[in-house]
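This structure is in structure tokens; I'll ask about it shortly.
Here the complex is missing one protein chain, while the rest keep their positions.
We call the chains A, B and C, going by the order they appear; numbering starts again at 1 in every chain.
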Amino acid sequence: MQRIGVFVCWCGSNIAGTVDVQAVSDALRNEPGVVFSTNYQYMCSQAGQDIIIQAVKEHNLTGIVVCSCSPRMHEATFRKTAAAAGLNPYMVEIANIREQCSWVHKDMASGTEKAIILGKAAVAKVNLNAPLTPGETPVTKRALVIGGGIAGIQTALDIADAGFPVDIVEKNPTIGGKMAQLDKTFPTLDCAACILTPKMVDVAQNDNIRIFSYSEVEDIKGFVGNFDVKIRKKARFVKEDICTGCGLCTEKCPVRKVPNEFNLGMDNRRAIYIPFAQAVPKVATIDPDACNMLKSGKCGVCSKVCTAGAIDYKQQDEILDEKYGAIVVATGFNPISMDKFDEYAYNQSKDVITSLEFERLTNAAGPTQGKLLRPSDLKHPHTIVFVQCVGSRCASCAEKGKEYCSKICCMYTAKHAMLIRDKYPDTEVYVFYIDVRTPGKNFDEFYRRAVEEYGVKYIKGMVGKVVPEGDKLKVQASDLIAGKQLHIDADLVVLAAAIEPDKSARPLATMLTASMDTNDFFTEAHPKLRPVESPTAGVFLSGACQGPKDIPETVSQASAAAAKVIGLLVKDKLTGNPCVASANEMMCNGCSTCERVCPYGAITYIDKEFRMPDRTVATRRVAQVNPAVCQGCGACTVACMSGAMDLRGFMSSQIIAEVDAICK
Amino acid sequence: MQKINRDVLIDRAISLLNSGQVSSVLGWRQGEFFYDVTPAVFTDENDIRENFVWNDFCGANFSKYLVSKTKASDGKILVFLKPCDTYSFNQLLTEHRFDREKVYVIGIPCEGMVDTGKLKAQVGDGLVSAQSTEEGLLVTTLYSDEPVNVDIKSVLAERCINCKSKKHVAYDELLGDEGQIEDSDRFDEVARIEAMSPDERFAFWQGELSRCIRCNACRDVCPACTCEKCVFDNPVSGVENKAPVNSFEEKMFHIIRAFHVAGRCTDCGECSRVCPQNIPLHLLNRKFIKDINGFYGEYQAGECVGSRAPLVDYNLEDLEASDVFEGRDTQ
Amino acid sequence: MHNDNRKIADEIILRSGVNPRKCMKCGKCTATCPAFDRMEYHPHQFVYMVETGDIEPLLESKSLYTCLSCFACVDRCPRGVEPAKLVEGVRNAVIRQQGKNHMTADDVPGKLDSDLPQQAIVSAFRKYTK
Partner (left out) sequence: MQVNKYRPLIVAFCCNWCSYAGADLAGNNRLNYPADVKIIRVPCSCRVNPSFVLRAFQRGADGVIICGCHPGDCHYTSGNYYTRRRMALLFSMLDYLGIERERTRLEWVSAAEGAKFAATMNDFAEQVAALGENKRLEDLRCKR
């Protein structure tokens, strides 16, 4: 049996004005378990708290009920008071007789009656309270960043600058991501390489950062502060620490016709390659699908020319086991496939290209050395048609496009159009749009410049079809404002393809037990207030894996994620909220129902041996709640049919006791 | 009349048993009366030959027994499942309630089972035997000299008249012909009750549920009720009650039970079959199924293993609780 | 009169099963329309006019019959609006509006001709009883 003390606060006249506090403390004195009851002018004052502390000592109280203002106001205060008196802080319950009683009821009689009932409910609850101790878990002071694009780079640099070690896992041979493929960046038109490559070098030179390039995350176990991650370092058949990146091998390799993925297949690379000149790490990689030596054992040229002796045809994939305290997802995006958009003839003509291909075409390091030449015949195009929203805002056919707006296309198309008109003023540039969406600092000004200063022809309407005819592309489109159907003979058509999350995101989310939306974008813990955290504790989101983003937004989010990671890693220990779910193993069915409603992935199952009442040993599948991950919402407690799952601090029996006290 | 012959079942059971592929067989055995066919475990060839029953009274759904039998057995268990039983089988697998590897399922076709209550209502008490023939059910009773020929359709169980599926959704082997998912009118009765006035509904349910004697047969037979410890037996659950005090307690029991199996109930109808008071309990479960189908899209529990039940799922655009009654009568 | 138009528009929407509100005015239907030059009102205008209830001009327009029902607009529409179905809906509305060539089951025997293919009767019946 508990020994409960009841402390009724007057809150000056805030409570005492509408509630007869003496009557309340008198009535509650007769409740089961109550051994002491009093009232005082300001319970939260030092003098009030002293009354509580003294009563605890004098009456050997095991539980405290404070009838006062909202627990949202002073629950923490009274918990500290209890702790100061040597009680477990979770043996305190508050009856809210100010905000939810004296302030909303005018009549003394009904106010007092309700205050007594609320007090009784709190007493009934405390009778069933148990001391709770927050769990503590140590924090591994190292972060993992998955993805080495601008988002991952920025997050890693910020975390490393705060003094914590960071590992970047990048599936490609180099970091840099999509931004490395871009030519200029809006709205300032500085070149992507000029601002990105110094950051890549910073990453390479930072003592706190390790880069696992050409590597993938294979498995993730554990929880916030304590993740165990398996990383597969794929064999690149070149010893990373010996290769100097001189590039001689890539010139001598006899396999010349491997489509160059960095230039989106618009030119070729060798079987041994360095994706681009500023790659980090600047190390050659052998493509095992193309290399003659690896396929048939006949060649070995690269090994012969490599003076450093870095080539190792026998290299195997390597599995690394690493521990991390926090994980940042920065898996980025890709343009969607244009295969299903037959109307734009993407697969029929080399001169219908995506915007990302256009970036490579205008990039000085691209397949045309930056000259605007159309892919089919390397002639200068004179009429160029841009089509916006290709696959974006596409509600009718999920298999074709995406329902959301890809966000970045309006701005990069304006950029492309402007750059063409700047370099080649004799070129006619048409942009077909549904809406032009340019919120963002200096964004609309940028778009207007394309129209007003550079004479880009923006036409409200869509392209209906593109038909290759001779060396022209017959473009049929509508001009909705003029009410005309246009027929344009274009030399080049550029499609603003919708963007989608990288394919690696979905399996990664499964490993992380992080939630995703139907489009495979990672879900944030709160769409407004916790936008860079995943609902799974210790997992943070950076860049386009969470939703379409341009570079400035990506970098902001990357730094925000880093700040959150740093906030986690500076702690030596994580103190949990003790009001978490726990399963009574003897009653657990192991049915996985609770696991399905848990938004945090806090519930796992183990097969455990039990001694049964008939002295046999049975192996049963039972739920385990990780208290470091559980946030205490209680969804699982209702999903659980057998009632095995309960929530500490808000146990079913406690809530029922409150219900009974109120309905008595 | 069942299209598949008892001998086919027995031969298969014995050959699997003798070859050592299974160590026991879950089948039907005659109870006190010929019409009380009860589930039984067979491990012996002769026992099967003599006592294995397969006729129009084999209503029992064996899926639930697998939970305890697979734990108690080292070898594989052969189980005969009618189409509607396979749904319960899958639902239990979804909930990890037994080890699939320890079960060998033979799917058998079912032409519907007899409701003994209906039969007695037609021919009277004192049933002695019933012979299934092409023409119908030839029934003899203590009180009649001549056997009575009963049209089998007129004595089929309600769940069989409104059969939802003659297709097996799980099996290792099939005997006989595979059927189709049926177009059933199983929600008509629910709709009829919904169309009553609130007072009529209350009177209807009070009339039904006040007969409840809290024998727990519905719970004990239900393949969705396999909890290690039922909340109604658990003093800390807050809903424990062993015997009813007033009409609301029966309702509380039945509402909570229906809620616990909502989204998991395959509508096998065992609850109503075993109720000694003939309370149409399936109408509670079907109400939830009908609502779930109407509110959140068609969902058949047990149709496939691993599906996400409607109550552990959500849609951002789900209807609001206040809109549940939209388009229905006002009071 | 306005109310009448709205009623007709709602009927067209109901019968065609098309939700013109889904249209985001991109004009891809019009861009893709092979009969553009012969149409007074173009597919996107059809959708807009039905949406706003501006039905009268549509009922009188020749555009109704220049639509080839090639369904290119249906195929290309990114929002799944299906303009061609609306055009058919308006055609139907014209027929209903005239109210004269409505067919009932009783009319069928009189129109029966032994040389007439069964299918033609059935499809005529389908069309003119809508």
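Methods note: a residue touches a chain if its C-beta (ideal position, glycine included) is under 8 Å from a C-beta of that chain, and two chains touch if they have at least 3 such contacts.
Predicted model, so just to flag it, every value in this text is computed and none were measured.
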Neighbouring shown chains of the undisplayed chain, as defined at the top: A, B
Hidden-chain contact residue, picked from the options A:P134, A:P288, A:P552 or A:P599: A:P599
Touching the absent chain when the full complex is considered, from B:A258, B:L281 or B:A301: B:A258
From A:R29, A:R72 or A:K379, residue that would touch the chain that is not displayed: A:R72
Those residues of chain B which, in the complete complex, touch the missing chain: 190, 193-194, 198-206, 231, 237-239, 245-246, 248-249, 251-252, 255-256, 258-259, 262, 284, 287-288, 291-292, 295-296, 310-316, 318-322, 324-325, 331
Residues from chain A at the interface with the omitted partner, ascending: 70-73, 96, 98-101, 103-107, 110-111, 113-114, 117-118, 121, 515, 523, 525-527, 535, 579, 597, 599, 631-635, 637-639, 647, 650, 652, 655-656, 658-660, 662-664
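The rule we apply is simple: only the chains that are shown with their structure count from here on.
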Chain closest to the middle, measuring from C-alpha centroids that were averaged per chain: A
Chain A and chain B, separation of their C-alpha mean positions in angstrom: 46
Whole-Å gap between the CA centroids of chain B and chain C: 51
Chain A, residues touching no fewer than two other chains: none
For chain C, residues that touch 2 or more chains besides their own: none
Chain B partner contacts - residues on chain A that touch it in the complex: 586-593, 596-597, 605, 618, 620-621, 639, 641-644, 652-653, 656
Chain C partner contacts - residues on chain A that touch it in the complex: 343, 389, 393-397, 401, 434-435, 460-465, 476-478, 480, 483, 485
In the complex, chain B residues that touch chain A: 71, 94-97, 226-231, 234, 236-238, 260-261, 308-309, 311-313
